[in-house]
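Got a structure for you, questions after.
Note that one protein chain is taken out, while the other chains of the complex remain in position.
Then we have subunit A:
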Amino acid sequence: MGKHFIRYLCATFKEPLFERFAMRKAMPSLRYLIIFLLSITCFQGFSNVPQEEEGPVSSKEEVDEYIQHHIKDAHDFHLFSYTNDAGERKHVGFPLPVILWSSNGMVAFMSSEFHYDDEGEVIVEKGGSSFVKYHTKIYELQSGTKNLSFDEEHHPTNATRVLDFSITQSVVGILLVGLLMLWVFSSLARQYTKRKVPKGFGRVLEPLVIYVRDEISRPNIGEKHYRKFTGYLLTVFFFIWILNLLGLTPFGFNVTGQIAVTAALAIFTLIIYTFSGNKEYWQHILWMPGVPYLIRPVLAIIELAGAFLIKPFSLMVRLFANISAGHIVVMSLIAIMFTLKASLGVVGATALSLILSFFITLIEVLVAFLQAYIFTMLSALFIGMAVADHHGDHVFGENDDVDDAEEARENFI
């Protein structure tokens, strides 16, 4: 199985090389598409694993479970499932490498060894430890036990969670988007060495870059400091936007709906505005000028909580919740096709599901942009608050703080 992964990685990483050496001729994008499709489809045949106990997803409970499963990360790239003529359930997709930090050190194997099991029934023995996968989490069984046992709330009792550095579906998404961004934007950057105004796809990208710079970075951070932070804001904006859009494709990515991903993004913003905060910023947090001395420590606690907990937490949860909710709503509306089949008939349920999910998907496309915009915008605002010059004027400074506090309060809602 490792061979397949290497082939997959080759197909992914070869793209920039191809671009440099072989694809100077016509229609490079078409070739990319072909390579990409090949890299996906060439694995379809390898991962067909029979799963007797599962049938097609049709009941309400199964739909709930399927959605719950979807919005979580996955250790293999699952494209679709079907039941063949012999009545066997087939899954089409390809496995991804699992990298674990277990009690016996680093362990790596392909996720196909779990045979698409998610109920903790298949036990993989590697490096002296036994691993099971239960609800997209990998647990290490305590030595001596052979079966996963649960308490009343379905929490495993005889297994511990391991640090999981696997190349999961989300990591694949992040890598894909990262490479895509590197390729697209470095080619835009290269265009500027040859001409003043880019052509082709660069003409679409340039206004977006200018939009982030002029509508998000410059007004919120200020003319003096914006240049330093625009690179980060541009990266985050396009990263979130493209991943949000990727989440709307049927490939099943839900990267920006992973709390670990949004947490990392929020902590990046936290670190940036904490370390670029100037003297006035810290003074306004720790020892607010212009208010009675007794109130200052209270304000300091509130401000510290705001700066280190509320702001990053709001960034993290807003993105996570919006994208997860979007996925759940779209999938629930698609599931109307099965759940309302009995009461509305096949045609009615399908039509209702199609119409509703179509419009919700349109809204989700808007939300994909909006959430990227809001995250970037708030990051810029927080950075701008940290680097703003207060001009030493007390009255002005106080008004400024009131404005900032109000703005921040609005943002948390």
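Everything below uses one rule, namely that a contact is a pair of C-beta atoms (placed from the backbone, for glycine too) under 8 Å apart; a residue touches a chain by one contact, two chains touch by 3 or more; residues count from 1.
Here, contacts and distances are computed from a predicted model.
Student: The chain that is not shown, which UniProt protein name from "ATP synthase subunit b", "Chemotaxis protein CheA", "Branched-chain amino acid ABC transporter permease" or "Sulfite reductase (NADPH) hemoprotein beta-component" does it carry?
Tutor: UniProt protein name of the non-displayed chain: "ATP synthase subunit b".
Student: Would you indicate which residue among A:L79, A:V92, A:L245 or A:I259 is in contact with the undisplayed chain?
Tutor: The single option touching the absent chain is A:I259.
Student: Out of A:L234, A:L270, A:L315 or A:I383, which residue would touch the omitted chain in the full complex?
Tutor: In the complete complex, the chain left out is touched by residue A:L234.
Student: Of the residues A:L163, A:V346 or A:I363, I need the one that contacts the missing chain.
Tutor: Candidates A:L163, A:V346 or A:I363; residue touching the omitted chain: A:L163.
Student: At which residues does subunit A meet the chain that is not included here?
Tutor: Against the left-out chain, subunit A lists 72-73, 101, 137, 163-166, 168, 170-171, 174-175, 178, 181-182, 185-186, 188-190, 192-193, 196-197, 206, 209-210, 213, 227, 230-232, 234-235, 239, 258-261, 263-265, 267-268, 317.
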